[in-house]
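Inspection log for the structure reproduced underneath, given as structure tokens.
With one protein chain withheld, the remaining protein chains of the complex are depicted in position.
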């Protein structure tokens, strides 16, 4: 069965994660005329890579082994340029799982930021779906565009400068509304219109105040309201010495989410 | 743009989540001749649902509002029959995010259990990819088959009774190897062969001993080894009274994961 | 050296923890004429206990071993009658450690509740110090009195029915002010007066709103403001099967604390 499957060989133009160890990895693109990549562990001769397969290793000039890994969408996101607080994999993984986001679906997002969530969602809805995303700040807009481009997700993304609030939005069209702004409650009305019936809205809330405000604002127009926090702890698994890591990220954000009710429950109660 | 999009109306044969409140939800299928669904909040007349849209509401005989939600893949999983400890959304969400699993990819799994992970991965790789899954126990095999069927994922799943260890497996074919057995280290060699270069292996480890054993066994043949635990806490967001929930699941499992290195590092170091 | 130390033998009138296993323990008092204590594991003949030592075992009528443990102050608290949400050992342990509370010191408390904190602090300041505690509700006042009595802490406690706000309080006298009411910020002024310079105030805050309010109210009049949450997880340590417990208390309270500044910082800045 494997013989009619394309070989996993790496070509010029491809991106590769150069993996030395868990703390020293680099995401590079193989380009015509770019021959060497300098690291503290020696120089990597990029010209030797095309023709090799993902999972193969090469040696640096200092005879250190570098493993060639296929970049995942997370590699692109975690290696991207960020000027905003990035949402972590633990968080956007959960958003996609709870919303059940999949190929062909549509996402509306406000607060592109550095494009981390945009990139992730685009990778899930591709090739037939898309993410329409709004960002008011010029600098974020530019950086996000570059990050999304590097991750190869431009075709599945529609970036707009400005605020979702003032835009003309397709109604009852989106499967997921992603609100990552300081005041997501101001956007709930618009998100509600944009969503299909039973579609999900998700809000990134760094503070408990935002969580409280947006959860309250969801009542009536949304059902299945869920407010959560996800904590992520690394383990050091070594023979006879297994333990949690000493350092840990204590908090990224709370997540508030809910599903659209077609008409507010209050009016339905007549 | 929304007019060339299929209407979200519900038809006979569809499955619907009947949502009363966050603790009282039911997943039902609308079938010819099945008219009423009994709850403590009154009887739901299922015959009135076809023609309505997801997100609409109906009333029970006791005049309680029931909201009609479109079942997500998580709804199917969390409402499925379980005889094994289920892996939680926080966990399988992270597996899919880290591995970057997407439409068209292939997963090999050992330990189908109740089919929760199988169902979730099948939903991500559909329609062109598939999950090949092994389960040794008769009772789990049968329940998993029913759960996968209910979730509509049978076409993207290849179930086999038995152990991955004794099976003939496509080599360098799979993007993700999912090991959910008590002794995942015994399967690493097989998983390694089955994976494409740089492909991910993930192991579900309820205990620290399993985590330690499997992380040690990964060394050399896999890179980017990561051992983690994800904790999930609900928040009660109420105006003026926001707080974490009193009750919490303290632990489901640790996750060990890594990416395939084509030949063991030790041999490469010669 | 041990021979001039009193023998640890148990006498009539003493309290004993009957320990069958970690989930089945009972705190009993040995009284004249009370002969038997019934458990699901058989009857314990209490008359056989006097003369035995703490740490000894006896058998029930069903030949189950019962170990005789000396009650600690935590045993008294955790076995006491509660009508309020009890503060957990993880929390009051931290309060005593951070404040450095010790024998001879004085505590002022508002919100006796079931007397858990009162009992614990009294045990630390005994025999020369005391806890002065206020409780407005009749039912709590009565239960707390009984609980404190059972724990043998009545002599080190001064209970008053009512609110700290309306009481005449010794000024610059207390080492620790413990506020366990719904609106601790209303009591900060009084607590400030009652405290010695550099003395600690501690507030139990179940919600983030209380934490935010009280931390803000502390500014200027208190220094070294600290807001924290302590999480406690049981581990199941079994050979080859070690793991965190599945069930866990997700949240009891946040703790806000600070040390008294003699005059507000703002006025000092002139």
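By letter and in written order, the chains are A, B and C; residue numbering begins at 1 in each of them.
Quick note on the criterion: a contact is a pair of C-beta atoms (placed from the backbone, for glycine too) under 8 Å apart; a residue touches a chain by one contact, two chains touch by 3 or more.
Just so we're clear, the structure is a prediction, and the values are computed from it rather than from any experiment.
Which of C:80, C:96 or C:190 touches the hidden chain is settled by the complete complex: it is C:96. Within the full complex, the residue among C:108, C:124, C:159 or C:204 touching the omitted chain is C:124. In the full complex, subunit A touches the omitted chain through residues 206-209, 233-234, 240-252. For subunit C, the residues in touch with the chain missing from this view are 1-2, 5, 8, 19, 22, 25, 53-57, 65, 67-70, 72-74, 89-90, 92-94, 96-100, 102-103, 120, 123-124, 126, 170-173, 196-199, 208, 211-212, 214-216, 223-240, 242, 244, 254, 256, 259-263, 265, 268-269.
Just so we're on the same page, only the chains that are shown with their structure count from here on.
Centres computed as Cα averages put subunit A at a distance of 46 Å from subunit C.
Between the Cα centres of subunit B and subunit C there is a gap of 44 Å.
Within subunit A, contacts with two or more other chains are made by residues 208, 212.
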